[in-house]
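Apart from one protein chain that is not included, each protein chain of the complex appears where it belongs.
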């Protein structure tokens, strides 16, 4: 049994990680940590785990961690994470980090978007971007995996085949995405106050969303040349899920049928990607680690649609998928 | 034109009052106040009023108030209101107060449930309970009206005919009610954080909700003898509306048909009460000042169902209805 | 008083038209019609109008219509409407038609997208497109107004200033829009069955939505040259509202500040268009006839965001605005 610690277990991705590991047949939760004011029995911090998990969420103690766990799902916030990851690695754990701190290789860009100095460039360099469908081989056996952002996961899976094949112009890609409200995290705010958010939808992060440089970096890596992406997120009144609608311009002639064939081939052996012949719906993927994709050409433009659960394939599920790959387990275990 | 001030204009009932007065043909908004940190142009505080109202929300100045307004809709919180109402009256205004401070005549009960000394017993005594369907005559021309609570409005309209006629046992009434989330007010909290509240329903205020003594007092007044009510509120994932399901035991034989006849007669000339021949739905009354009621007898128990919009008939709409009555206007103006 | 008939009063836009006319100070409902199986007292067909409107919805009788009404809001479906409008005009009424039948001037395009012969080309030619912000002068005194589609209203208001000024490339405009579910109309279906639609969002009408040619026609008229638009609608789990996100490429240099100035000038005297300095939210416009717009430039692309209520500014409210203009009334009456 792989012994799993969750660092930052008191937030939404922490809870989702607990839910998944609880039904994993070859991994077990052994150590859960949070800030002192958010500690307590799991079943009290998250009433939905009453009777399902008897662990305590406790303040992080690296000695105990070192003794009790093999791998850490590090669910800490951006900027905070890079202060902990080196110590988690030093404690002898493999680390799957949920923050952006180990995703963006260019620290100038990181420092511009996150407005902070990067303090762990050594590990940043060593980290692999944990999108299994594109980087599976590099993930195997790795000590540090940067778990991708939710929007980049949805967008990159939607356009990877086009980029890899060099089929589209790389300077005019538009990613229009809508996320459910759990993406905002657990801290109350006026914007996400139920009577304000309910029956609502709006754009945010215009021109400045932190997932934009992440998308561009990985897209460029996939394409083998610089890719420019205009990413516009929106948030709407539902709990979970991301729907991406990606607009791109083909370099040459390509039919909708050819596009579907390309995608079906590209993702043929992927356990968690399904190519649909119609538009995907977020409700078909919520609670699962699946990504549903549809691609078509209309009026000269290629439209890619992808749907994921932001907390599963966009966070905790993908982390467990990465953990399974690191340890050479069946990739779908627990998922 | 009646000149209307709204004291505490930056909350949900303030906004709803603004919305209603804006389309009132014989009243106009002249003065809007709030705490200094919540002031600004109405269209900025509530973006939905951009272009519809050009007033500023300003800190309260009694001299200006006195010069600018005839009547105040006082939307301040419980306990705060009684510090302001005497001054509003002194400034020469008629006052319709939304708080509980002038509803509960027995100050022992008020002080127990609100855990504060009542500081304005003189005006408390003079205030009339502003439920027009039951106290219309006393409201006319009055200087201070205590606008009823949302739950009491729904529950009392549902059982008033039974109480007035002495048809039910007065010691075993159960009011089970479900409110939308706007009843919680505008301040963010973990409970009403969208990802927590969405797709949820739960009970609260068990045995201790402050609307219980208010219901009992007015019910007793209607019945002419002491009435005991067990009131259990719940909150569910919708914005607006209250559905009350009231269980009571008939003293003698009475059929469902007789009950419907009684209710249709009792509310015959009421502009805002409709007696249905089937269960009411909150969506049929949201955005309106209406109360939909159904009554029937099943297995020996009388069931009354009532639906209102908690922000309209349960707050701002009823306040305007009271204002119309005070000034002898057509009761439905603006509503 | 203008006497208003509603033809097809039993659907969602019929209901919304009733709601608006009920509070219009210079218009009154006099005649409501529907298919025989959908007739009855208004308060029974729509329980929300109990006590608020005592009319009957009856099968259409042109003689009665002619005697009772001055203007018809024709809420019939596409294709059906053109069978009725000539007779409504013959009956001496002014007509504001909600269908697409009088919007698309090129009957080849109409017939391709609606898959039916157009049977009333004479009136089609005479009809004016009822988007007041752009065609106010032509609407005045007109007998037949084609009330715009909901998506075109939101999209066209969002880009009209750019098109009029010739600031953008006209062959690469992308309109990404999300509508609430009331746009689907009142007929139940598996897709809009609550447990299927709730917590969901998905794209539809890919490359084939009927509002695409309508947008292109009017956009071309505004620009004075052919405009090509890629329109991609989505539907999400909320009742009302449309959020449009429009991507376009500037021809030359233009800053976000210049864009905002352009928009503020363009819509300066418009009662129902508000230019925001941040992203609009549908909840700020639901229940109102307002359109909130924000424009900015990011990464070389111009982004326009607009929000309307699909049943008000996108249908019944705009129809009443058109009616007010036809009759020379104050444009905001009832709205």
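Read from first to last, the chains carry the letters A, B and C; within each, the first residue is number 1.
Following the convention adopted for this analysis, contacts are C-beta pairs under 8 Å (C-beta built on N, C-alpha and C of every residue); 3 or more make two chains touch, one makes a residue touch a chain.
Nothing here was measured: the structure is a model prediction, and the numbers come from that model.
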Which of C:189, C:208, C:225 or C:255 contacts the chain that the document leaves out: C:189
Identified contact with the non-displayed chain, of B:130, B:149 or B:280: B:280
Residue of B:39, B:55, B:68 or B:174 in touch with the missing chain, whole complex considered: B:174
Contact partner of the left-out chain, one of B:120, B:239 or B:331: B:239
On chain C, residues whose C-beta touches the chain left out of the figure: 12, 180-182, 184, 186-190, 192-199, 237-239
Interface with the undisplayed chain - residues on chain A: 23, 25, 43, 47-48, 50-52, 199, 271-272, 274, 276, 281, 283-285, 287-288, 290, 292
Positions on chain B where the hidden chain makes contact: 174, 176, 178, 180, 196, 199-204, 206-207, 228, 230, 232, 234, 236-241, 243, 245, 247, 279-283, 286, 296, 298-299, 301, 303, 305, 307
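What we mean here is this: only the chains that are shown with their structure count from here on.
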Distance-maximising chain from chain C - centres being C-alpha averages: A
Chain pair with the most C-beta contacts: A-C
Core chain by centroid distance, with centroids computed from Cα atoms only: C
Centroid distance [mean C-alpha coordinates] between chain C and chain A, Å: 39
Interchain centroid distance [CA atoms averaged], chain A/chain B, Å: 47
Inter-centroid spacing, chain C versus chain B (mean Cα positions, whole Å): 36
Chain B residues counted as touching two or more neighbouring chains: 199
